[in-house]
Every structure is written in structure tokens, then in C-alpha cells.
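Note that this complex is displayed minus one protein chain, with the remaining chains in position.
As written, the chain order gives the labels A, B and C, with residue 1 at the start of each chain.
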Amino acid sequence: MKDKLLNKLNTQFKDSIESVSEFRNELTLYIKKDDIVKVCQFLRDDAELRFDSLRDVCGADQFTPNNRFEVIYNLYSLKNKFRLRLKIRVDENDIHVPTVTSVWQTANFEEREVYDMFGIIFDGHPDLRRIYMPEEFEYHPLRKDFPVMGIPGSLPLPRK
Amino acid sequence: MGLMKTDEAFITTKLDEMIGWARKNSLWPMPMGISCCAIEMMSFAGPRYDCARFGSEAFRFSPRQSDLMIVAGTVTYKMSHVVRKIYDQMPDPKWVIAMGACTSSGGIYRTYSVVQGIDLFIPVDVYIAGCPPRPDNLINGLIQIQKKIARGEKPGQSEKVYIQEPSRIHERQTA
Amino acid sequence: MAIGSKQQEARQKILTALENQYTTVTFDDPLENDMVLNMGPQHPATHGVLRLLVRLDGETIVAAVPDLGYLHRGYEKLAENMNYHEFIPHTDRLDYLSPLANNVAYVLAVEKLAGIEVPIRAQYIRVICCELARLASHLVWLGTMAMDVGAVTVLLWGFREREKIQDIWDIFTGVRFTTSFTRVGGLANDMSPEAIAATKIFIDELPASLDECENVLARNRIFIDRCEGIGYVSKEDSIAMGLTGPLLRAVGVDHDLRRDEPYLVYDQLDFHIPVYTDGDVLARFYVRMTELRESIKIIHQALEKMPSGPVNAHEPKKVLPKKERTYGKMEELIHDFMIVNFGINPPVGEVYHAIEASKGELGFYIQSRGDGYPWRLKIRSPSFVNIQSLPMMLRGGLISDVVAVIGSLDPVMGEADK
Partner (left out) sequence: MLIDYIPIGIMIVFGVAFGVIMSKASEWLGPKNPNDVKQSIYESGMEPVRSARERMSIKYYMVAMLFIIFDIEVVFLYPWAVNFRQLGMFGFVEMFIFIAILMIGFVYLLKKGALKWD
């Protein structure tokens, strides 16, 4: 299954795959940020691959000067019981990522969580709002430069 | 109750002591169940630990009909406004039990979104340690509140009661 | 002041999200006046602090927007500042209805990352722990869903059985349900013969009380009318929404991680995966009731096939030594000191491991840079994804069905809000 997937992808999206890696027999692909939606659409609709369920979208802050953020998509194919991980690099000053809610509807809440925690803006998302923190919270807590104990006064308390 | 002279079988009780006795034995809890402690609160109301024996069986979910608010679980900043609003909407003689370590002091969550102890925004009467406290420890908390009412203390301002986790020698686990 | 206007703007944002939500329900009364109702965080039937903003036309629901975050405790931020062992007690506060399953899921992910092989006996005990956790979680689901629909006796019966499970956990893990029982590379301590005996007694009695509950509910006209055809979601929608677990098996998708991606010793145990096709609240009820019985069968087989032997893997650098040995022996003392203070240093890389928890697929994605604490830990919580499909299930239903649908979804806010 793995090599069928790889040569299918190499034929179709030769330039958009930056690198392929394998760790603990899990396949990870680095994809260019702009054509993530095309690749996901292909992976879902291809009759053989049928990656029809996106199990997890998660952000990561590598805290490096360029390409600081990462968005990780964990896919799963119900038909041939295969897991695949797509990763895209997002730079700090161009923090826009195309949304994949058009491909899988489950990405709606997951991308809102990544936006809430990292501040990565998903273009074309139906209603991009903070999901966990209240709206008046101006920081993005899961960034590495945000302290664990939070910033005092960032969240209001009701009076005693 | 102040039994003055038993031989004459003549009970003179001050009116508020009688009301205190009535209030003590019918504390209707308002279960502010938020996280894991709520499951222990359900067991506290369940068939085995049965809080009905202490008169507080009727778990009222509307604040209008409840006297005792049991805050069970981690209170986050987003949830603190709701807890405060529900506390304000409860009719007057009202007591608060802070059940569990997270409620009393933020517990194991020293993070940006957790209020480190609900006494920052609500007057609390009884703090119960434990994560989650066992239901019998919650019953102990309920009895402390009943004692406070019997002593006629005003809710909220009187001295706080801290209940430690009972040191249980684990006799059943052999070897 | 700034905060107040921000709150007004936030309320406006959620209202616009409610207004332009895709809906198939059209207003049938000419006045077109909808009522916006708030099933807020403090509500008896929302199973925790879930807030649901519902737009109604009379009694039928036009649109619904769940609002999460009332129990967001910052798990992932905490995990980045703790080493692997310190995070174990946090995992059983995630899905606090089946705590042992979270412990096992987290520890399996860390062992896959660090490449530790766990002895057979520990794997069998972990299977028993997972299945006991599934029983406990389904019993609370059965109780609360029946109570929401009106059958309060089943709640008390359910909790009577759950108390027995909590006694078993009390015996072999020492605490009622926040157990923190597994360790990286094994378990905290072995399952004592007394705990095995208590488990045997329990799983022999459970089928009788399950039949008792089922007789009260399954052929009860009111229960069937309250559950049949309510909260329907089609097969394509549920796959697109990423539903997993009982919700997926109720729409006819035969998917269960215990059989499709066998972990621990599930491949040596035979059990049946219940699949129903109606996709409504009643189908989910039957899926979970059959799962309860399957779990009993699994525990039976696991108890019989469990070999004796060590419970912790023999890797001094990565697995915590036995407590009493650290006082006597020098190497254990050093290893204990190193592991507790600097953590096990797994290789650089990332790993995603998922198990079949009672609510669906509970997965842990760990990125490590080789030092004692994870660089990034993401919890894929099934309740978070299941709640996302609530608006689709509620559309067109009556306001009183919201309670039955939330009951059938069985969300736990501890893991949904992370």
C-alpha cells in the first residue's frame, strides 16, 4: 500500500512533495503550503487510496526563526486501514493557510483550535473563531513564548 | 435545640434555632458539576453513598430552589463568570462547598486558563481536599455545613472549614 | 471598557455563526420569528460544561452552535513542560469516565516512540484495564442517557454496577477512579489475586443486571419513541465529520481499532464488533449495549489467558525500577533519579498512536526532540469530534430531542476541552 501511494503521489504531485520520511513505520510527507487542498482532494477521491477520514489536525511551534509553525494532518483510510501524515511549514510573517474544510468537514473545529492555540489563520474557513479561549483573550497560548501560568490580567475574573 | 426543662416536657426553642434545624436537614444542593469531581458527586447521590440520608437528595439544577452550591471540578476563567452568576442567582441563605483540589486551589492545573481556587471570586464555606474526594469525604463536608448551620453561623463570613483526605490504611490490598 | 465591548463583539460573532449556519429546516410559520435559546454550560443534560446555542422555530430546531472551552485546562501546554512520567496522572483526568483507557493510550504512544517492549502479562492486564474502563464509561452513559429520557431507575442501577467497578479499581490501583496506574514500560504494580477474584465475581454478575436494565428499556414504548429516528446522521456525513467509535458503528461502518489496528494482545482475543445501520439514537443504544457484553467476554478470555511473569519491561534506562529496590541497590537509585529528574530520552521523531476508547478513537500525537519532555503533545479526543456533528444531528428535531441526542453522543468535556 505504501509504495502504491508514493508512486501515485510522485506521478501527480511531483513538485508539491518536499520530503518523505518514515519513523516507527509511520509515513510522513512534507507538502508545499499552497497546494495542500489539491493533494488532500486527490487523496480522498482516488478510488484506490480513499483517505476518507481526517483524524486529526494539529499545529506545532518549532520556535525557529523561519518556518516557525507547522500544521500536521493525520489521515486514515477506512478501506485499506492505512495511516498517513501530511505536514506543511508555515512562516511566522505569512501565517495564512488554505483550509481543508471543503475536503473533510471535520477540519472545521480542528482548524479553529489551531487558530485559537497558534494564531494560524485558515483562509476560507466558514467561521474562524476562537474555540477554547474567550474572545477577549489576545494571546495564543500554545506558542512557545507564552508562559504556562499565563499572563496575569489577560483574563478577567468576576468581582468577589 | 435548647431543651430547657425536660421533666416538664416543655420545649422552649428560639424560632431561628428551629428554622436552623429545618434548614440543616433539608439542604438542597445545586450541583455545579464541572469535571471529574462531578462523577464523585454523582456517586455521592448514588445508591451506595446516598446523600438522601442527610436530607440533601433533591439535586436542584435551577439556582432558585437550592441552598448549597457544590462546586465540583476545575473552574476556568471562562467558567468563573457562569459560576458567579449562578451563585448570585441563588436565594439568600446559601452555602458553598469547594469540592476537590482543583476547585479549592487550582490543584494540578497551574495553567493560563484555570482559576487558582474559587475563593478568589466566591465566598466558600467548606473546602474538601482530594482529587477527587471520596463520596464519604463529601458527606463529611455536608455534615460540617450542617454543624455550621446548627451553630447559627452566617454563611460565607464565618471561619472556613478544611477537610483533609482521610488517611485510609489500604487494608484490603494484600502483599 | 475594553473587555465589555469585546464580549459584546464575541456574542455578536457567535450569533452571526448561528444565523448563517447551513440548514435544511425552513420556517413554516409566516411570522418567521425564531427564538434563540441557550443550553448553557450549567445544564443537567449537557453531560458537563457544554454550551449549545440553539435557534428554534417554535419547537423545531433550525440551527445549533456548540460553544466549547468552559473546561479548557491547557493540557497540551502542561505536557510540554513535564517529562513523560509526570504527565501520566494528568491523562486519567482527560476522559474521567474511563480513566484507565487514557493511561494505557498515553503510555502506548510513549512506548511506541521510545521503542519499549512490554511483557505479555502487563499487556493482558492493560487489556483488562481498558475493558473495565469501557464498562464503567458505558454504564455511566446508560444511566445518564436513560435518566435524560426519563428512566431514573436505570441511573441508580447503572451506578450500583459502576460502584463495583470502582471497588475493583480501589483494590488493584488504590484509588476509586483517577488511577494513574500504568507506567512507561509496564504497570505501577501487579494485579493481586484478590483483584482478579473480585473482577471474576463482578463480570459473572454483570450480565444479569445488564439484562435487567435492557428489559426495562429495550421494549419500553416511551424509550423507543424517544430514541427512534432521532439524531440521524448518514454514513457519508459521519465519515466526513470524522466520527469514530460507537457513533460510526451505528451508521454501518464496520471499523474498530481493536481489530483493524490490533494493539496490546487484542489479536489473540476473539470478540465481535457490533454494527447497526440506522444511525439514530436507538442504534447507538444497541451498539453500546452489545459492546458492554463483548467487553465482558474479552475480560473473561484475558483473565484465563493471562500468563504469570514480570509486569515491567527490563530496560533500566527507560523504565522506573521497583520502589523498594531503589532503597537497597545503587544502580536502581541512580536510574530512578535520572528517569524522574531528566526523563526517558526517546529518539528524535514523532509518533501517533490511537486506541479504541469508549467514546471513539483516542489518539496521542507526540513530537520529541530527544530530551526528557515532549516538544509537542496533541490529544486527539473523540468527544471533541463527536460534538462537532451535533448541529447536523439536531437539525429538524424537537427541542426535547436535544437531550436524547446529547445522551447518545456521550460527550465528556474533560477530553473535549483538553
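One rule holds in what follows: contacts are C-beta pairs under 8 Å (C-beta built on N, C-alpha and C of every residue); 3 or more make two chains touch, one makes a residue touch a chain.
From a predicted model like this one, the values you see are computed outputs, not experimental measurements.
Of the chains displayed, those contacted by the omitted chain across the entire assembly are B, C. From the options C:Q21, C:T60, C:N81 or C:T153, the residue with contact to the unseen chain in the full assembly is C:T60. Subunit B residues in contact with the hidden partner, per the touch definition given at the top, are 15, 19, 62-64, 82-83, 85-86, 88-93. Annotation for subunit C: contacts to the undisplayed chain at residues 11, 15, 28-29, 31, 33-43, 51, 53, 58, 60.
The rule is simple: only the chains that are shown with their structure count from here on.
A count of C-beta contacts for the chain pairs A-C and A-B puts A-C on top.
Centroids of subunit B and subunit C (each the mean of its C-alpha atoms) stand 29 Å apart. One inter-chain figure worth recording: subunit A and subunit C are separated by 23 Å, centre to centre, where each centre is the mean of the chain's CA atoms.
Separating the centre of subunit A from that of subunit B, both taken as means of CA atoms, is a distance of 44 Å.
Among the residues of subunit B, those in touch with two or more other chains are 78, 111-113.
Residues of subunit A in contact with at least two other chains: 132-134, 141, 146, 148, 156. Those residues of subunit C lying in contact with subunit B across their complex are 40-44, 48-49, 69-74, 77-78, 89-90, 93, 96-97, 140, 156, 159-160, 162-163, 166, 170-172, 174, 176-178, 192, 194, 413-414. Residues of subunit B that touch subunit C in their complex: 32-36, 38-40, 42-43, 46-48, 61, 73-74, 76, 78-79, 82-83, 86, 108-109, 111-114, 131-132, 134, 170, 172-175. Across the interface of their complex, subunit A is touched by residues 77-78, 80-81, 84-85, 110-113, 115, 120-123 of subunit B.
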